[in-house]
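What follows is a short report on a single structure.
Every protein chain but one is kept in place in this view of the complex.
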Amino acid sequence: MKKVRISNTPITTEAELSTLAGIGGGALSSFTGIVRDDGGVTAIELEHYPSMTEACLSRVIEAATARWSLLGAVVTHRVGIVPVGDPVVVVGAASLHRAEALEATAFLIDRLKTDAPFWKREHYADGTAKWVEAKLSDDTRSERWA
Amino acid sequence: MKKVRISNTPITTEAELSTLAGIGGGALSSFTGIVRDDGGVTAIELEHYPSMTEACLSRVIEAATARWSLLGAVVTHRVGIVPVGDPVVVVGAASLHRAEALEATAFLIDRLKTDAPFWKREHYADGTAKWVEAKLSDDTRSERWA
Amino acid sequence: MKLVYFASVREAIGLSSEDRDIPYGARTVGDFVVWLRGQSQGHAVALDDLSRLRFALDQNMVTADALLVDGEELAIFPPVTGG
Partner (left out) sequence: MKLVYFASVREAIGLSSEDRDIPYGARTVGDFVVWLRGQSQGHAVALDDLSRLRFALDQNMVTADALLVDGEELAIFPPVTGG
């Protein structure tokens, strides 16, 4: 079971993981990225490259399933305006034993951060907005899977 | 926020993680162990050492929060009879950035497996039952955090 | 060729996309982008530093030295920041 979803409406960890949870594996691991109230941020806005995004995320999932023995993997990403406290991204992996699910989860989010065409803009209480700068640490984490 | 819970009634990933999800961190990671239909297993039965269990799990959480900068961590473990498909254990960690939550989640479940006084018995469709043997691979995974 | 822009590049140029013929002599993505700088003040600002830009040719990430041959859509954007 491999599932990629781009959503312009609110997402929840449990809804995105529900299929994985019932897949029959002993191990289910997940990561949820949540909008943080970082220095007055009220929301983030996510732009993406529609004709490319889904294929990129599918390639990340394919790479994970090629690398680990997984029963399933999901990646769901919000686009549009996401208020503080709401999930931006949910990734999850199911496997028979825990090592595979845990490692694949870290891989999915690390690779998504560097490979998928999303851009974040932070909105502040005073009405201003600022594009988020890419972090070198994300490249480093993504490259350790190479 | 550090929470340990031993439950003799069904648990769900989402309920155990709900506090962590609202804690204000940008990163929430979790692992759920689910009873697997492994060669005719219908349920597992979990015995534990009540006067010791909670303290052991608290020490595992303390070790995680000493090692990583976490906003919160939870460990919930079922005891009693748990049917195939139901969660046995849920661990989760919240942090500002993803590396900490992801690593702490792996640490929590790896250490729980070797340090906490739980014993599993598999029940089969034919009415027989068998104690699960400890796995050397669990020791190996736990020791890599030493 | 169809050019598509995202995030800060889109904002600086003031366009989501535009159609441009590949200029004479431009063989690589980088050649094309350097030429685009001359098209407006916005292009000049947005495309000033190749090292801070990323490119996708027909929806595949490429580097500035990728050949343009047969490409139909070139996307130009800052490093991605999803997740």
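Which chain is which? They are A, B and C, in the order written, and residues in each are numbered from 1.
FYI, a residue touches a chain if its C-beta (ideal position, glycine included) is under 8 Å from a C-beta of that chain, and two chains touch if they have at least 3 such contacts.
Since the structure is predicted, the reported quantities are computational estimates derived from the model, not experimental observations.
*Asks:* Considering the full assembly, with which of the depicted chains is the omitted chain in contact?
*Replies:* B
*Asks:* One chain isn't shown here. Among B:37, B:115 or B:143, which residue touches it?
*Replies:* B:115
*Asks:* Taking the full complex into account, what residues of chain B touch the chain not shown?
*Replies:* Touch with the absent chain occurs at residues 33, 46-49, 51-52, 55, 77, 88-89, 109, 112-121, 131-134.
As a working rule, only the chains that are shown with their structure count from here on.
*Asks:* Quick one: chain A and chain B, Cα centre-to-centre, how many Å?
*Replies:* Chain centroid spacing, chain A to chain B, equals 23 Å.
*Asks:* Distance between chain B and chain C based on Cα centroids, please, to the nearest Å.
*Replies:* 49
*Asks:* If you average the CA atoms of chain A and of chain C, how many Å lie between those two points?
*Replies:* 26
*Asks:* Where in chain A do residues touch at least two different other chains?
*Replies:* 33, 109
*Asks:* Mind pulling the residue numbers of chain C that touch at least two other chains?
*Replies:* Answer for chain C, listing residues that touch two or more other chains: 83.
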